[in-house]
Each structure stands twice: as C-alpha cells, then as structure tokens.
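Chains shown are a subset, placed as in the full complex.
Labels for the chains are A and B, by order of writing; each one numbers its residues from 1.
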C-alpha cells in the first residue's frame, strides 16, 4: 500500500526515465518491505526551476551560474 | 481547519466535477468532525498519466492496454 511522491525539477525528463523511476521505487518497496506492487502508487511532480529553491537561490539561477562558471 | 489534498489523473476533469469534489469533501468535514467550512481548504492536483504509476506501470500504459483489450 505504499505511496511514493517524487519531486524533481522539470528539466527534460523523458518518458523512459519516468517509467524507470516508477519501476525502481515500486521494486524497492517489494524487495525491502515485502509490499504488494499492485497497490503501490508512485506520483512524480515536475517542478519549474523558478519554483525550486536551495541555499537561498532559485535553481534557475544556480543553473545559469554553473553555465557561466561563476559558481 | 482541515486541509484536504486530492490527487487525480488529468483525464478531462470538468469544472463542475471539481466544484463537486470541493463541496463534497468540505461537507464531510462538517458532518463527520463538526469542522467549520469557512477554514476548510481543498486543493486538487491533476497529474499527467505519464507521471502516475501503479503496479510497476504508468497509467498511460494501463489505459492503452485496457483499450487494446490486452489486460
């Protein structure tokens, strides 16, 4: 019966990657906890980089700095 | 003061249906718990079927299989 919510930035995540995240986390519930996959739910939220902050900064800013080599 | 979060797949949910979900869950808080509706909040998240998994599979896949009669 586990419910897993994965929040990631919306940076070109492919459908294949989403499928792998769903398979992988479900398998983990089966292997580690012996849960039934039939009622294991996974929901992936893709969050705009303007809306995600870490260390006082928006991820959009962090990505720009990384590209510009300022950080 | 209840806060209710409803996560559903984004499969053509109408505005009328959203209004009914909000009214219905709010009424439930009033009827079952005696809460005040004034401060009862409901937030509905519509999730892309690629981003929702159950039983190892993306809902997109499950819907396609159901249509094809393979499952």
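Just so it is clear, contacts are C-beta pairs under 8 Å (C-beta built on N, C-alpha and C of every residue); 3 or more make two chains touch, one makes a residue touch a chain.
Note that the structure is predicted; figures quoted are calculated from it, not measured.
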With 2 copies placed, total copies in this complex: 6
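The working rule: only the chains that are shown with their structure count from here on.
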Angular offset of chain A relative to chain B [C-alpha, multiple of 5 degrees]: 120
For chain A paired with chain B, centre-to-centre distance based on mean C-alpha positions, whole Å: 21
Contact footprint of chain B on chain A as seen in their complex: 15, 18-19, 21-23, 26-27, 37-46
Contact footprint of chain A on chain B as seen in their complex: 7, 47, 50-58
